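Every protein chain but one is kept in place in this view of the complex.
Right, chain A next:
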Amino acid sequence: MNTAVCPACVAIPNEKIEQIRTDIGALEISVPTIHCAACIQKIERGLNALDCVLNARVNLSLKRVSIRHNDNPNCEDIIMDTLANLGFDAHLLDDHKLNQNGDDVGRGLLMRLGIAGFAAMNVMLLSVSVWAGADGLTRDFLHWVSAAIALPTVAYTAQPFFKNAYAALRVGQLNMDVPISLAILMAAGLSIYETFHGGEHAYFDAALSLTFFLLAGRYLDHQTRARARSAATALSALEVPRAQQIKDGQITTVNVSDLAINDRVLVRKGARIPVDAVIVKGQSDLDVSLISGETMLATVTVDDQVYAGTLNVGAPLEILVTQTGAGTKLAEIMDLIQQGENLKTKYTRLADRAAGIYAPLVHLLALVAFVFWQFYSGDTRLAVGIATAVLIITCPCALGLAVPAVMTAASGRLFRSGVLIKDGAALERLAGVDTVVFDKTGTLTTGEFSVISAPKGEDLQIAASLAAQSDHPIAQAIVQYGPNQSLLSLDHIKDTAGKGVSGMYHGQIVKLGHADWVGAEPVPNHVQTWLRIGQNPPVPFLFDDMLKDSAEPAIDALQKSGLRVVLLSGDTQSATDRLAKKLGIDDARGGVQPREKLQMVQSLGEHVLMVGDGLNDTAALAGAHVSMAPARAIDAARTASDFVLIKDDLMLIPDCIALAQSAKRRMLENFAIAGAYNAVAIPIALIGLATPLLAALAMSASSICVSLNALRLTKG
């Protein structure tokens, strides 16, 4: 009886001990598309049903799943497969790194906030007795108890401010934490001096409530940042670039960065080409829309040059690496992104701009008050008291609490509607946009094809029957087109990779595929496929990129709210014009190269919102005032963007802009409220009429006002 050795163990059933013993592995998985209660349940049920998983818990705020599992070596793979089957993109996070950053800072701030709140409430309670008229020994006693609570509390909880202030002062700069620290220290110092000398006025409650309110702001700020950072890392790590290398007839999965020139690589159907290379075996169609914006599929065969980032939609290809690292098309784009970022005008956040005015002004006021009263009354104690009152009353709660509260409310709302924000300042930048630039393919369109012209009757039936045998995107579009045609049974069906599908129907050869394969003259500027029955003349199917359902209302809403909408596409001018006309966009420019995109976005003004998904948009995304990428954008585009739309709904764009504008309005209102209150309170403090009671009332009232105003954002 091992268990009886420790008395506490008796209570634990044996199986539980067994579980604890096998409970060795822990995993953190990032799942950026979790957004609702249903997702939590789906994931937790799915994972908890697995044998190797002991406990899985979703963290919705960070979009993560924490898993404890027994040390079954296959467990990781099983978990990732399960998540993929449930329909969630997921990737493993380095669990070591995570435990060291982020969380601990947040918890530390929360701990300080709790202590400061506890101390502030108690000291406030004691102060009420003093304000109510306690005097003599009772007042001194209350002051001493207050001091006993306040001094250790201030020393511990206000450390974040002291540290920041010290760091700023050491390099000869002034930040918002300098006046905050000064106010807290002077309030505490003056109060302890007064307490020693049996004085009437002590500001312990002010020092503590100031610390409490500002810690609350600091905590909210931290939460918003942690969430944004988590979103950014999750997105940037989502696609780990891997390639299937062929070596001595064996296929191994390697990192793309490990590939060398002249390595052979297999590109499966539906996979992205990982490197710039030349084809050595196979024939296929490539979707180049993410690279150049063109909707036309490129037909490639042996000896053709292919570029990293293009999507292989036809048949498997074997390629020989011709370029790695610098010199690839991808590296060229990365250079452009760098250029774009350098060109971006520096934006100073509203709060920082306000703090830049605020900090020197407050110090100057306090100094003037001290010097004036020192000379006027000759009483240093009085002069210091008045200077302290000025510092306390001008408490930067509007800056330190209201701005973070607005940001938290706004980013929480964005998050719930399916938008990830990677940088808080982006919301402020978004509020000022006057022009919205859209990419075409994949952003306004789905990237899937829809039939715009097709033969009818039996021809269509035959084509659909042939197309049903292939999973090529164009074939899928034919299958989906047309009013419920019944499929015919064909014989000798053959899917020729990179060419098309053929079969026998009533003794005739029927072919569906490339123009040259069936012997037809291609129609210029159109995505197309051809059907040929026996020796009859071939008939064409023409396709267009399918428009997203939300594109029209979104463009409409943007134009109605007075924004200029521009379409910039790498696709041909005629295809771009067609779409622009459909959406009512006047300014449409086709055939734009990535470098030109960046230049055009820059030339369209200072406040441009760029929305794009492809590699060819990435430089423009990085260089624009503010940028957004849809969820299905390639990773480089998502990394370069400030916002990522997790839900595939373009209406989120006008919604985001409206929210950003109301958030900015709230911040300005809060500055106005704070300004108005200071305009009344500062003169009172300057003429020496501010008592601790007045300071406490004024400070709390203004803090609560600005916080409530900020919280209005969460509604509606």
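The definition used in the following text is that a contact is a pair of C-beta atoms (placed from the backbone, for glycine too) under 8 Å apart; a residue touches a chain by one contact, two chains touch by 3 or more; residues count from 1.
The working rule: contacts and distances are computed from a predicted model.
Set against the options "Cytochrome oxidase maturation protein, cbb3-type", "Aspartyl/glutamyl-tRNA(Asn/Gln) amidotransferase subunit B", "ABC transporter permease" or "LrgB family protein", the UniProt name belonging to the omitted chain is "Cytochrome oxidase maturation protein, cbb3-type". Note on the undisplayed chain: of the listed residues A:26, A:84, A:111 or A:155, the one touching it is A:111.
Counting the whole complex, the residues of chain A in touch with the unshown chain are 36-37, 40-41, 44-45, 48, 58-62, 103, 106-107, 110-111, 114-115, 118, 121-122, 125-126, 138, 141-142, 145, 149, 412, 415-416.
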